[in-house]
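Written below as structure tokens is the structure these notes are about.
Removed from the display is one protein chain of the complex; every other protein chain stays in position.
== chain A ==
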């Protein structure tokens, strides 16, 4: 009897230690997420400040008649950049409560750009596969160089498409625009990417917070 009680006590203490360890892990995850969030917010703030100043600099250089809100096009057109929202699956197949945001840049459906979205995703997947295969398999040099050249070619092609799309959007201010206006466009594009990261980190903060609260409750019980 005493042995049974001792066994139960030791089981309970092991369970308690496990739960405390899990809680510590969750706390660490939560704090890491908050840290990432604060860093991203600061980055976003400085990127936006830089973008606004570059836009003012472009207006100073090109003149107020060339850079003003009256030139923004009101013609109907597809969005150049889209935001996808999805709920990833857990290991057990259930759907998580916290959403994931994914930015698809320069994917308007005008002209032949309807294939650009797929091209972006396919090329990103190809790139990831190539990197994984290089790291894990450690293939022969001839095969590695051929895969390396494919890895280099994909980002170049995507970047060229991005450059064309950027130039197309900037045409509303004229075809020959100052490099300052192009720099401003890049800054705002970076800010948009950072915003999406902020949204994803917020989502993970909320998830970590929920897990932490749940573990704390379990521990008290």
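Quick note on the criterion: a contact is a pair of C-beta atoms (placed from the backbone, for glycine too) under 8 Å apart; a residue touches a chain by one contact, two chains touch by 3 or more; residues count from 1.
Here is the rule we use: contacts and distances are computed from a predicted model.
Visitor: Going by UniProt, what is the name of the one chain that was not included in the view, given "Armadillo-like helical domain-containing protein 3", "Autophagy-related protein 13 N-terminal domain-containing protein", "Carboxypeptidase A2" or "V-type proton ATPase subunit"?
Guide: Of "Armadillo-like helical domain-containing protein 3", "Autophagy-related protein 13 N-terminal domain-containing protein", "Carboxypeptidase A2" or "V-type proton ATPase subunit", the absent chain's UniProt record names it "V-type proton ATPase subunit".
Visitor: Among A:52, A:101, A:162 or A:188, which residue is in contact with the omitted chain in the full complex?
Guide: Only one listed residue reaches the unshown chain, and that is A:52.
Visitor: With the full complex in mind, choose from A:43, A:61 or A:81 the residue touching the hidden chain.
Guide: Touching the chain that is not displayed is residue A:61.
Visitor: Just the residue numbers, please: which parts of chain A touch the chain that's not shown?
Guide: Residue positions of chain A that touch the missing chain: 49, 52-53, 56-57, 59-61, 63-66, 68, 70-75, 163, 167, 171-172, 174-180.
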